[in-house]
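Left out: one protein chain. Kept in place: all the others.
What follows is subunit A.
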Amino acid sequence: MNLIVFALLALLAITAVAIAQLRELWAVIMFTGIYSFLSASWMIILDAPDVAFTEAAVGAGISTVLMLSTMALTGKAEDIPRKSSVVPLFVVIVTGATLVYGTLDMPHFGSPDAPVQVYPDPSFVERSEADMHGLPNVVTALLASYRGYDTLGETTVVLTAGIAVLLILRKNEDEQDDTAPLARNKSS
């Protein structure tokens, strides 16, 4: 099983390099779809099927369609002048080293002392039905009440993002004459 994980991670790295190298945007979008399929299957092997479900639905499904429709409105080519990439490389290396340094404090994978093994207090399960006036579902009680403000913030973020995407992608009949030459100029 470890070998499958290694192979999947190697494929992920290859896909990331290919995304960075390609200059045709629709091919890049295809590769992001591949990337999210691969990461979702890795999450399945790590025994997190719910995260993998979300990743496959959002990452591979919706965001591919959204990015393609965005590309239909803008242009197909990425015109980045390829100058020196020393400074970005330095920034990426420093950021990556910081992140790796941050993981050193974390407990080992599968460690019995890890907070995820210690913290989930069984009293949540015992108390939630009485606290929520007879609501039988513990997950709903946690999401909607114990972590209510957290969930409210998440839904606000999702709503804002949805409104922003709709504003960008919407086409009015009177605006269509203005945007079409603009998109043509960008793509040429």
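Keep in mind that, in the parts below, a residue touches a chain if its C-beta (ideal position, glycine included) is under 8 Å from a C-beta of that chain, and two chains touch if they have at least 3 such contacts; residues count from 1.
Please note the rule applied: contacts and distances are computed from a predicted model.
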{"item": "Record-based protein name (UniProt) of the chain missing from this complex, from \"ABC transporter permease\", \"Monovalent cation/H+ antiporter complex subunit F\", \"cytochrome-c oxidase\" or \"Thiazole synthase\"", "value": "\"Monovalent cation/H+ antiporter complex subunit F\""}
{"item": "Contact footprint on subunit A, counting only the chain that is left out", "value": "1, 3-4, 7-8, 11, 14-15, 18, 22, 26-27, 29-31, 33-34, 37-38, 40-41, 44-45, 49, 52-53, 56-57, 60-61, 64-65, 68-69, 71-72, 171, 180, 183-184, 187"}
